[in-house]
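Right, I'll just put the structure down here and ask away after.
Here the complex is missing one protein chain, while the rest keep their positions.
Here is chain A:
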Amino acid sequence: MRLIKTEGLSVRLGGATVLFDVNLTLDRGEIVTIVGPNGSGKSTLLRAMIGAVGLAAGSVRRAPGLRIGYVPQQLHIDPTLPITVTRFLGLPRRHPATDLRAALEQAGLPDLRDRQMADLSGGQFQRVLLARALLEKPDLLILDEATQGLDQPGSAAFYRRIEEVRRELNCAVLMVSHELHVVMSASDRVICLNGHVCCEGRPEIVAQAEEYRALFGTGTQGALALYRHEHTHAHDNDHDHSHEAAE
């Protein structure tokens, strides 16, 4: 089942062509990762797919009634705006308290419901963002460098959570990430973007592609193997203990 499809998508920002002729299709249940150097248009592509950026050419087609959960790269909440975790999770739609408790628990967070968003640690903040997106039971989950500011075990746990979510909701996941070794092992399909789609396919195939090596070099191969080795071990207790102890 096709969830979303871009055809010949082009975006111009401030006179420069940022994306050109991007064709992309996402199906239910697959995890697709976009990789690419800085300024290659990764975030712009995600924002074009949610409708936040106007298209210079081409189209974005969504399945009717498609629910999108979006986790932005970073979210700055103005300090003049007081907002608790509970209230934040209730945007754009409110949910029953039991759902909120469950959402925080599944995100591996303690009961932070009355805490101010501004008082959360970086890792807690990202998990709350993900929990909010999941409360809407999305068909398509879009993550823009969602593990920024998380340490290595934190981000590994984050990606494991994404795989769980995919199983639970049978949703598609589209994400941008710089952590190539993690991404390569957690994705069904990798899209290498540099203004246009350079190459695309299964992670091990993309990693061998000349276009990919031209952009990232061959050095990531070692890291990829290392991660795959570690991936068989579970690290479930890597949440923000130090932070919690300090409260």
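As a working rule, a residue touches a chain if its C-beta (ideal position, glycine included) is under 8 Å from a C-beta of that chain, and two chains touch if they have at least 3 such contacts; residues count from 1.
The working rule: contacts and distances are computed from a predicted model.
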Undisplayed chain, where the name is taken from the UniProt record, one of "High-affinity zinc uptake system membrane protein ZnuB", "Dihydroorotate dehydrogenase", "aminomethyltransferase" or "ABC transporter permease": "High-affinity zinc uptake system membrane protein ZnuB"
Touching the absent chain when the full complex is considered, from A:41, A:69 or A:123: A:69
Contact partner of the left-out chain, one of A:64, A:79 or A:96: A:79
Interface with the undisplayed chain - residues on chain A: 14, 47, 50-52, 68-70, 72, 75, 77-84, 87-88, 91-94, 114, 116, 136, 142
